[in-house]
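Following this message is one structure expressed as structure tokens.
A protein chain is absent from this complex, but the other protein chains hold their places.
Presenting chain A:
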Amino acid sequence: MHMRDAVENILTFDAAATTAARRDDPRALTLRDVSLTVGDKALVHGANLTLNAEGITMIMGPNGAGKSLLLKLAHGLTPATGGQVLWGDTPLDDTARRTQAMVFQKPVVLRRSVAANVDFALRARGIRDAARRDALLDHVGLLGHARQPARLLSGGEQQRLALARALALKPKVMLLDEPTASLDPASVLKIEEIVQEAHSAGTKIIFVTHDPGQAGRLADDIVFVHRGRVHEHGPADLFLSRPETQEARDFLQGRIVV
């Protein structure tokens, strides 16, 4: 198989079934009055949000705003204490989560070789396919490191490995929690390329960042979160040029938002 075909094959899940942006599309996220309270402290306050099934959605906000929590609530890693999370028109469950993949700010790297890390994700779905694994590693530029212990990779390489593992699942939705934080510009660029390729192959991307420049490069729409509340949600160009709230204006202008 030609390498281009191989890459398309490893990234594409079932594009024909999800070409139309329908409300029942399992890539469309709806949060209905979702809240998270720990003890007597409310960390997320009645979040209401509807995201299209397509495009790259960036979640932005200052440190501690609740961006990552929102992502974990959407993926079900942190159960909401109130409200409802829907993917398409179905409440979040294990079946929905199996169609998604999450990449964390600090990449979770198993104590095995680079290749074995990708094999692990494939086997979690009952797949043993060395050719697909190698195509994924080649896609993220790590094929030459396949036999190396994964934890000896650089930070950027580890994050690319985490992306390869996520892509191994052929996810309909990829949730990325600041995957480029603290990485060098070359790694950031490579990761953004991989994300855009996944998006082009039909995967819905939900990407947490606090970098307006990155949002400008990637986002179709932006959700602005502050103090556990969804303050704004709109098209990226509109949000970046004319934010509605003072907090968003301050954030975009680099002022400290507390």
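What we mean here is this: contacts are C-beta pairs under 8 Å (C-beta built on N, C-alpha and C of every residue); 3 or more make two chains touch, one makes a residue touch a chain; residues count from 1.
Just so it is clear, contacts and distances are computed from a predicted model.
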| item | value |
| --- | --- |
| Absent chain [UniProt protein name; select from "Putative thiamineS", "ABC transporter permease subunit", "Oligopeptide transport ATP-binding protein OppD" or "Carbon-phosphorus lyase complex subunit PhnI"] | "ABC transporter permease subunit" |
| Contact with the hidden chain (one of A:His45, A:Arg97, A:His210 or A:Arg227) | A:Arg97 |
| Contact residue for the chain not shown (choose from A:Met58, A:Ala121 or A:Ala248) | A:Ala121 |
| Selected residue (touches chain absent from view) among A:Arg32, A:His45 or A:Arg112 | A:Arg112 |
| For chain A, residues in touch with the removed chain | 72, 75-77, 94, 97-98, 100-102, 104, 108, 110-112, 120-121, 124, 149-152, 169 |
